[in-house]
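Omission of a single protein chain aside, the complex is shown with its protein chains in their original locations.
The block that comes next holds subunit A.
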Amino acid sequence: TLRLVCTTTAVQRKNVGASGPEKYTEAFIKKQIEEFNLGKRHLANMMGEDPETFTQEDIDRAIAYLFPSGLFDKQARPVMKHPTEIFPEQRKIQWGEDGRPFHFLFYTGKQSYYSLMHETYEKLLNVQKHQDQLIAQDLPLQKEKRNLAGSRWLTKIELEEMLLEKVSDDDYSRFIQLLEKLVALPCADIEEKYIQKFSKEVPVQLQKVVIEPLQHDERGVAFSTGEGKRKTARATAVVYDNGTGKITVNGIDILHYFPVLQDREQLLFPFQFLGRIGKHDMVCTVSGGGRSAQAGAIRLASAKALRSFVTEKEVELMRQAGLLTVDPRVKERKKPGQEGPRRKFTWKKR
């Protein structure tokens, strides 16, 4: 699905650590850890495996086996993890017995945030000093560009997790500005290690779609296959070269299988777009869905098959025309309390 799931368990609760007295004492957590380890060994014993080399993956598998659940939400199913992962990190009490706080910035309210800012600024000054030294010595400034494209800064939520206290939008933006400023300086490589704490690798998203080469039939005719789907219909198409433009669906000619003009237009579209109407033959199989869904599925399948016959630029054009994307529209679920997915029951005043 395309819905973003961005919250973590830690922040789903209101305020991470700074809300009032601790909910879980240290002793409690220690006890939980002991219980967890013991339970782990018991579980290993039950499953017949070695307690010493029982990893978290094994635990997950064992739990999924012993407590099968059909719930859709993975987070609602029974889970056995180390207590540090389950119980969110709590801030310990920030002041001693005499009431005196440990940290010198305690009375600012956002002690960890301000301490972080101070630290970062210190690094900045360090770098500037180093730079001045290098200029004084007339040495060339090192310029190794960091890989900006492959990394991103921590998000606000991740920062909150790290600092265990709430960070407002303004504060967050200020922090990021400071980091950017630091990175912009030429000699920032010195503090590389510090900066890496706040940057994350962005996984390379460009997946090159592999275009399959043409296969050859017994008679020497080049052909290629493609698959497509739409709603509930699944189709596979085999496009042959050197043809007359005949198309067969499930062994039946398209005139008989699709009596409606609209469906035949859908089939025509990929060929028309590439200007190869009378050049290819096609044999397809399709199942499921309705009349329109089957037509859409075959269209997608034939477009995918035609990629092998065509140059890369044309493939790009096809992609932009929307011939190669799977149509994500499916039938929406009916909700309780309503007659259909959107339609409500007839409203009666009394």
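Here, contacts are C-beta pairs under 8 Å (C-beta built on N, C-alpha and C of every residue); 3 or more make two chains touch, one makes a residue touch a chain; residues count from 1.
Keep in mind that, in the parts below, contacts and distances are computed from a predicted model.
The unshown chain of the complex is recorded in UniProt as "Small ribosomal subunit protein mS29", chosen from "WDR73 protein", "dolichyl-diphosphooligosaccharide--protein glycotransferase", "Small ribosomal subunit protein mS29" or "ER membrane protein complex subunit 1". Listed residues A:R77, A:R264 or A:R291: the one in touch with the omitted chain is A:R264. From the set A:A27, A:L71, A:L139 or A:L255, the residue in touch with the chain omitted from the display is A:L255, counting the whole complex. Only one residue from A:S69, A:T155, A:Q215 or A:Q272 touches the chain missing from this view: A:Q272. Residues of subunit A in touch with the missing chain: 245, 253-256, 261, 264-265, 268, 271-272, 275, 277-278.
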